[in-house]
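For this view, one protein chain was removed and the others were kept in their places.
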Amino acid sequence: MKITVNGEEQDTDPKTVLGYLVEIGIDPRRVAVELNMDILEKGEYATTMLNEGDKVEIVQFVGGG
Amino acid sequence: MKITVNGEEQDTDPKTVLGYLVEIGIDPRRVAVELNMDILEKGEYATTMLNEGDKVEIVQFVGGG
Amino acid sequence: MKITVNGEEQDTDPKTVLGYLVEIGIDPRRVAVELNMDILEKGEYATTMLNEGDKVEIVQFVGGG
Amino acid sequence: MKITVNGEEQDTDPKTVLGYLVEIGIDPRRVAVELNMDILEKGEYATTMLNEGDKVEIVQFVGGG
Amino acid sequence: MEKSADKLIIAGREFNSRLMVGTGKYASMEQMVKAIEASGAEIITVAVRRVNISDRSQESLLDYIDLKKYTLLPNTAGCYTADEAVRTCRLAREAGLSDFVKLEVLGDERTLFPDNEELLKAAKILVKEGFTVLPYTSDDPIVCRKLEDIGCAAVMPLGAPIGSGLGIRNPYTIRIILDTVKVPVIVDAGVGTASDAAIAMELGCDGVLMNTGIAGAKEPIAMAEAMNLAVRAGRLAYLSGRIPKKLFATASSPIEGMIT
Amino acid sequence: MEKSADKLIIAGREFNSRLMVGTGKYASMEQMVKAIEASGAEIITVAVRRVNISDRSQESLLDYIDLKKYTLLPNTAGCYTADEAVRTCRLAREAGLSDFVKLEVLGDERTLFPDNEELLKAAKILVKEGFTVLPYTSDDPIVCRKLEDIGCAAVMPLGAPIGSGLGIRNPYTIRIILDTVKVPVIVDAGVGTASDAAIAMELGCDGVLMNTGIAGAKEPIAMAEAMNLAVRAGRLAYLSGRIPKKLFATASSPIEGMIT
Amino acid sequence: MEKSADKLIIAGREFNSRLMVGTGKYASMEQMVKAIEASGAEIITVAVRRVNISDRSQESLLDYIDLKKYTLLPNTAGCYTADEAVRTCRLAREAGLSDFVKLEVLGDERTLFPDNEELLKAAKILVKEGFTVLPYTSDDPIVCRKLEDIGCAAVMPLGAPIGSGLGIRNPYTIRIILDTVKVPVIVDAGVGTASDAAIAMELGCDGVLMNTGIAGAKEPIAMAEAMNLAVRAGRLAYLSGRIPKKLFATASSPIEGMIT
Partner (left out) sequence: MEKSADKLIIAGREFNSRLMVGTGKYASMEQMVKAIEASGAEIITVAVRRVNISDRSQESLLDYIDLKKYTLLPNTAGCYTADEAVRTCRLAREAGLSDFVKLEVLGDERTLFPDNEELLKAAKILVKEGFTVLPYTSDDPIVCRKLEDIGCAAVMPLGAPIGSGLGIRNPYTIRIILDTVKVPVIVDAGVGTASDAAIAMELGCDGVLMNTGIAGAKEPIAMAEAMNLAVRAGRLAYLSGRIPKKLFATASSPIEGMIT
């Protein structure tokens, strides 16, 4: 199925947000995830399924002033 | 009847705004008049009657920066 | 004979300072003249002879701040 | 005999500069002494006699900027 | 040079003088008139206040001002909300038969700094109602740009607090404002002496507005003349292209031709 | 006010203008004449240099200057010792038939700052010889007091290096000098734009002398007019008693009579 | 003295250092870590950005920062509307498990000055949602008072444009802000060198926040130490009661006891 992650279209099988993060090698503790404009709490990663057409934002802290 | 002019209660007989201005010795060309929060155009002074309880503001230009 | 005028050696026949100024086309009223480090008053121009080896400075006003 | 010390006239018996310093309770290592406008080196204190009318300056370091 | 076509244009109207002056705080109407005269100003600010109906003896400002000669710029001094300011502008237009207003919405009494949030609200309403709005604002380029976008005829950033006489406290922000908006930039408030006014003009401002700097001086009429001269001096200097600043010196007299 | 008896008096001579200008660095004699005219100056500085005897074509400065209208102030620019400066002054007096001299003894070529030790030597000699000495000096109150004690007709402290356009770098020392000497204090050097000149006058200086600030501008004639206006503006402001500086605001419009 | 109980308290949390530093623009993570160490800062700002999901090689900032030692202050840099800023703060809280945010809503890209209208909107929402809001704002006392009224934990007026290195352009407005609000006042942006930071603290500010002034220096780690020392120096000087300024001198050595 197709989802949009950080503005780029991605192809993936149905899975949880946590599953997706692990798949692409992201440490869930280091990021925040927005699913279709709603923030997910860390506890929801394992229980939230990604669906066709979802818009996902995955952000982290970077150097800034 | 009683009207409030520039915040002070005044006693006067029924008359037009123009009549009132003349009565208290004000040159209508030099002021602006607000009747119950609405601006009156100069042309309306002669045709607008004051009524019991009206709130009238009569302002002019003074020195300012 | 040789004299030094404004730092340059010049060749001239014996004559007065006034004569020399006229010869080189200088208006005496517009300049000051120093002969061997002594200022000449304007009155002295006509009566002062130039001699071999004299050092003459002829100055004028120019634009300055 | 009379001598002038730091601008004040003093009465004392003939003695050396060192003797005088000790007499008035001054530690010779902490001061500089000028006798009749000449600086004395520390070594000279013991060998220099004070004489009638001598002018003595005894200075030390004090707080300053 | 000055005679030339260097006009201040606000909302399509041309003015020869770049100095605008207030009419407050003078010892007498006569002094005010002489000071305005000496200032050379063509635009003068006035406040809108209640007529004293109990005491009609008081003389009217307009008895002293030649309306053929001067453009009145009524202000909203003393207003702390957009509503008060809008109401005052409507009264001013009716009293003055002109749509020029100096819009002020103040934030507090100690600083008399503008409340720019309320100012922007009021400006939107007044522009819609056809007023020619000259807003007194902070030296804030973002607010100035918004005021221009709303349709104000000029922006009037403060140089320093009203009546403080501190001059242009932050020439950097004024420069950025000049670089940000296309409408005239008029420094309003803070000018204490002639050089302050000259500096504002040298920065490239289109005009200067002041009241206390003149009316509060020991000799208001002479100070008005000083400000008149200073604004013209600063404007001319701005147009004349000043020399660059250098740490070291450059001789003004020639090196060659020294006696030796 | 300006019309009044506010004259600059140097060595008993009265001048209406407090601006003195140099004659160096102009593009042409015509431009110089127009700029001097626009400046309103009555005292103009000139340098003393050798006549070019090989090329007599060159035109003479004096062909362009009306000596009935202007007082020439010959300088000793380029002199680095008291002897050179004294010698130059003697030549200047003979060439100009006046005893006014602007005495400069320079310390080095990069800063053109005065060598005050040599300056004091030269001033002593020249005053004895009857010159009216206007010395260019540092903004050093002690040197200025010594120059006054020697008998100089004025002191001319620098605002900043000659031609630097940095303005009055240290108004504090200028104020102390004004507080220290009784002779006129004329700021010489450093003025870059109109407000610099106004500031000098607002400090209480008796005059300002400049050359590069005008001649080096993109539009020298317009800048000369700007400086003329600025010196008058600053002088008037000084005489008018400016308002005090305050951190907070004071309203210029009345509080009473607000609509409610 | 320094050892004493002079703590910076923000939203009830105590900090020993009054210097806050950014983490942007360093040549390497190692340099950043050493600079933060040298600065003595306890609060460090970070930005919130998308993970690069195509290139996972990149190292994570958090691998380098000891979260037991430092309090992260996520910013909303790059946001031009209240909505963007609020959304970014919500993500930041989820990523960081803390409710501290440095709220920025920018007005344009050239000046990076705040859009205070949008800033106030965002601050209202975020305070309601329980964030500890530290807003970057103009040196505008009225806006600062409104931010305090909304419930912000501090106000962070700019000294000069972000990265400009111009220092505190308008100490007068900073003083008025200090006199207007009770929450901590932290100068954010504009500091270019150590004395700028000291001046901010001497004015009475509670802290200073900077990034480019350190990261952009030729020697960032040494500059970080300089800023550390400067903030402490300025704070101590403020607490120590400086001597008043006087135009004239006062001797530091005694008059009595001079030899004669």
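Here are some notes:
Going by the order they are written in, the chains are A, B, C, D, E, F and G; count residues from 1 in each one.
To be clear about the criterion, contacts are C-beta pairs under 8 Å (C-beta built on N, C-alpha and C of every residue); 3 or more make two chains touch, one makes a residue touch a chain.
Everything numeric in this text was worked out from a predicted model, so none of it was measured.
Within the full complex, the chain left out of the display contacts the shown chains A, D, E, F, G. The missing chain, though absent from the display, is touched by one residue of G:A82, G:V105 or G:A198; that residue is G:A198. Remark: the residues of subunit D touching the chain excluded from display are 5-8, 10, 24-27, 30-34, 37, 39-42, 57-65.
Interface with the hidden chain, as seen from subunit E, comprises residues 172, 175-176, 247-248. With the whole complex as reference, residues 1-2, 22, 24-25, 47-50, 52, 75, 77-78, 84, 87-88, 91, 110-113, 161-166, 192-195, 197-199, 202, 211-213, 215-223, 225-230, 232-234, 236-237, 239-259 of subunit G touch the missing chain.
Quick note on the criterion: only the chains that are shown with their structure count from here on.
Separation of subunit B from subunit D in touch steps, taking the shortest path, is 3. Of all chain pairs, the one linked by the largest number of contacting C-beta pairs is E-F. Seen from the C-alpha centroid of subunit G, the farthest chain centroid is that of C. Centre-to-centre separation of subunit B and subunit E, using mean CA positions: 32 Å. Centroids built from CA atoms put subunit C at 92 Å from subunit B. Residue positions of subunit B touching 2 or more other chains, listed in rising order: 6-7, 34, 57, 59, 62-65. Counting partners per residue, subunit E has 22, 24-25, 47-50, 52, 75, 77, 87, 91, 111, 113, 161-162, 166, 211-212, 215, 251-254, 257, 259 as the residues that reach two or more other chains.
Pairwise chain contacts in this structure: A-G, B-E, B-F, C-E, C-F, D-G, E-F, E-G, F-G.
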